[in-house]
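Please read the structure below before turning to the comments.
Note that one protein chain of the assembly has been removed; the remaining protein chains are unaltered in position.
Should a chain be cited, it is by its letter among A, B and C, assigned in written order, with residues numbered from 1 in that chain.
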Amino acid sequence: MKSKTSPQMAVNIGQLKLKNPVMTASGTFGYGEEYSGYVDLNRLGAIVVKGLSLKPRLGNPPPRIMETAGGMLNAVGLQNIGVDTFIEEKLPFLRNYDVAVIANIYGETYDEYKKVAKKLSAAKGVHALEVNISCPNVNKGGVSFGSDPKIAARVTRIVKDETSQPVIVKLTPNVTDIAIIAEAVEKAGADAISLINTLTGMSVNLKARKPHLKNITGGLSGPAIKPVALRMVWQVIRRVSVPVIGIGGIMTAEDALEFLILGAKAVQIGTANFINPHATIDVIEGIKNYLSNNKIKDINEIIGTFQP
Amino acid sequence: MKSKTSPQMAVNIGQLKLKNPVMTASGTFGYGEEYSGYVDLNRLGAIVVKGLSLKPRLGNPPPRIMETAGGMLNAVGLQNIGVDTFIEEKLPFLRNYDVAVIANIYGETYDEYKKVAKKLSAAKGVHALEVNISCPNVNKGGVSFGSDPKIAARVTRIVKDETSQPVIVKLTPNVTDIAIIAEAVEKAGADAISLINTLTGMSVNLKARKPHLKNITGGLSGPAIKPVALRMVWQVIRRVSVPVIGIGGIMTAEDALEFLILGAKAVQIGTANFINPHATIDVIEGIKNYLSNNKIKDINEIIGTFQP
Amino acid sequence: MTKDIYIGEILRNEEIQEDCFLMKMKVASSFHDPLPGQFVMIRIAGLNDPFLSRPISIYSFSRGKSFCSIELLYRVVGKGTQILAGLIKGSQVEIHGPLGNGFEISTVKENIVFIAGGIGIAPLSLLIEHLCRSACLFTSAITVYLGAQRASAIVGLDKLQKLCRDITVCTDNGTLGTKSLVTQAFQKNIKKFSPANTVIYACGPKEMLKSLAKILNTSKFSCQVSLEERMACGTGACMGCAVAIKDQKGTLNYKRVCADGPVFNLADIIWD
Partner (left out) sequence: MTKDIYIGEILRNEEIQEDCFLMKMKVASSFHDPLPGQFVMIRIAGLNDPFLSRPISIYSFSRGKSFCSIELLYRVVGKGTQILAGLIKGSQVEIHGPLGNGFEISTVKENIVFIAGGIGIAPLSLLIEHLCRSACLFTSAITVYLGAQRASAIVGLDKLQKLCRDITVCTDNGTLGTKSLVTQAFQKNIKKFSPANTVIYACGPKEMLKSLAKILNTSKFSCQVSLEERMACGTGACMGCAVAIKDQKGTLNYKRVCADGPVFNLADIIWD
């Protein structure tokens, strides 16, 4: 039943051209290396690396993760090697591959975002920036940058001013109205919007009467959050005209197709990598099969074909 | 290993005295009747009935529910028989039991809340009101009453003015900062706060390229949302002094104990009833066993013993 | 009536046709005698994925000395039924029921017509069995129209053949019986039956019931159908399994398939 010509899988996120719409989600695929034994990185739509900060970050004390029903909590606390070490030590490895590399960036102050963006903008082998605005804003007493449209817009503008690379802004779901934030960052110049980051959650160790995570709360990811992710993509997609990248609980090609049909131009695979190190390739293959079986020649033909 | 004297299970929610901290969650236990074959209603801490509106509500067209990973979506649309029919036809049945009955109320306008509260306040056999403020506010273009602290406070005050019964305000999790809403309703006179209602989610029917729910979006409940519920209870409990009732994904006694240890004075069992019609009793028995096994004489001794 | 959750121990679980399984289980004798058309909610104890229980009609029931046995006839269509199909002898399931209202049984009619599409035979079969066993009824009064897409999707025929004689089998592609939609096969013979002395029972896919509704539209035939909807509780509490039904005044009301049905008068159903 398979058609002989392979379906066309390339999609564009603004100027960024991807082989296919399947990326890795930041923080779930290391710096690419960690999965290079399992996955031919050349086959991926893009690799979004672990969130980078100006200085190396120690991250939170353990325990950092806990399993939940259909998902997991993490409080890694953005442990990372810092932008300089990334450029020196990790980027050369990634340059060996013919794959789009997206640097996920993170700051505790506006200035940090600015500096990280600047450094990465000058680095060879980075094809786009993804701005994580879910982190607590040190200037504003810990309220997340991403929960206030004005602050979200300001971060976006600051990063845009530092780079000529496409800027993707990644939204947090822990807000009353995500569409308002999306509109604000679009207006501020975002070239694309990705969503969702993790939902804030918590897990209680009954025996010890303590939190399971040392950090008390953590970010919930995995299939448990897929319904929330789909809803938010649906909300945002109708309010912005820039491309939207769907993230949240995608485990299979079918899950990914749900986001694409809703109107997401691409998707990111997060927690699924942990359960199945081959998940990204399985999703790509699954989408191809779906297109072939349904005699669809080009992935773009199905994006946004959802009928409410 | 069981101690011979049964542990003391009674808790107080303000003036409301409950045999034990286990209630049913609104909309998941009908009007009590539906489960009276499976559960001796006399054994429950309280029965919270299906949300009541001033006039009977038809509810949303089907399909109304969909399964998700570790949970379900519902878009019942508050189908109910209306407050008058409830008082005439359902309350007499409940009066046969020695159990606290809590009426969950719902309005599309301030005035509807007021009128429903008034009617129930005068009805014999209603022991408290639970105000559902997660519903879209028709006056404010569909934004939920519960997502704005001022509106939430106003609804609380309106209901308080109509009744001498304890007023529990039930919060929606679809907000940026639930603690602000909790503080606002406490200040407005809420005698207790219950949380969480469902997270808004969505499910896509890939084959039909349509939503699984006719209403497109629905409320996510079940174990998938427990981490979010625990986190929100934890956020609220430290900001208000009125009793907090924990709701969200409680399937077992252990789940319930997690909420109690965090500081919730009582819990509600929702979706679990669907999976196990005997869930409420299983939770009550399980808590008793836990107390006996740990030689704790009174449930109140463990409430709020969590050490962050 | 006290209701309970029962452990069903699988005695047998066989693929009797392509993708179609017959599961026999034993449950404690406190299980109530089901009415034809009632169903159970079934799940695998301790398994949270799939999360919800699944509604399945009672296909056959018998009461032994120390336990009851229940047969379910089901088609594998998704995750839940797939997992059921994998259960082996000795495995345990959790069930509760019997749930819902059975068919209204009128013994005064001359003709009783059954129209079943595919797995829709499951709830009807118990009713046919019941009617055949009730002394006051001649099996000659029973006419069955059994249809499916293709031969391999025709199930329950062997049991039927033991119960009654007037069976018309049809398949969409003609691989068994007449090549015809089951509703068309019935329509061709509709003149044989007088509305006043006939009662029709039907179960099958929505499209089949819809065309039956069209066929019977202006006629005076009384027709009861068993409907399916996604369910969460199965006990009438969640309002999840709504179906649009006309009340006496003809206004739309949402009824619960689990508690107000699954059997409804075909004429009362409002199709979308």
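Some notes on this structure:
Heads up, the rule we're going with is that a residue touches a chain if its C-beta (ideal position, glycine included) is under 8 Å from a C-beta of that chain, and two chains touch if they have at least 3 such contacts.
Keep in mind the model is a prediction, meaning the values are calculated, not measured.
From the set A:79, A:109 or A:289, the residue in touch with the chain omitted from the display is A:79, counting the whole complex. When the full complex is taken into account, the listed residue touching the unshown chain is A:66, out of A:66, A:87 or A:153. Taking the complete complex into account, A:223 is the one of A:21, A:107 or A:223 that touches the chain left out. Interface with the hidden chain, as seen from chain A, comprises residues 27-30, 34-35, 37-38, 50, 58-72, 74, 76, 79, 222-223, 271, 273-278.
On the side of chain C, touch with the chain left out of the figure occurs at residues 47-49.
Note that in this section only the chains that are shown with their structure count from here on.
Taking each chain's centre as the mean of its C-alpha atoms, the one that lies farthest from the centre of chain A is C.
With centres computed from CA atoms alone, B is the chain lying nearest the middle of all the protein shown. Per-chain Cα centroids separate chain A from chain B by 34 Å.
Averaged C-alpha coordinates give centres for chain A and chain C that are 47 Å from one another. Residue positions 68-71, 222-223 of chain B are each in touch with at least two other chains.
Contact of a single residue of chain C with at least two other chains is seen at positions 48-49.
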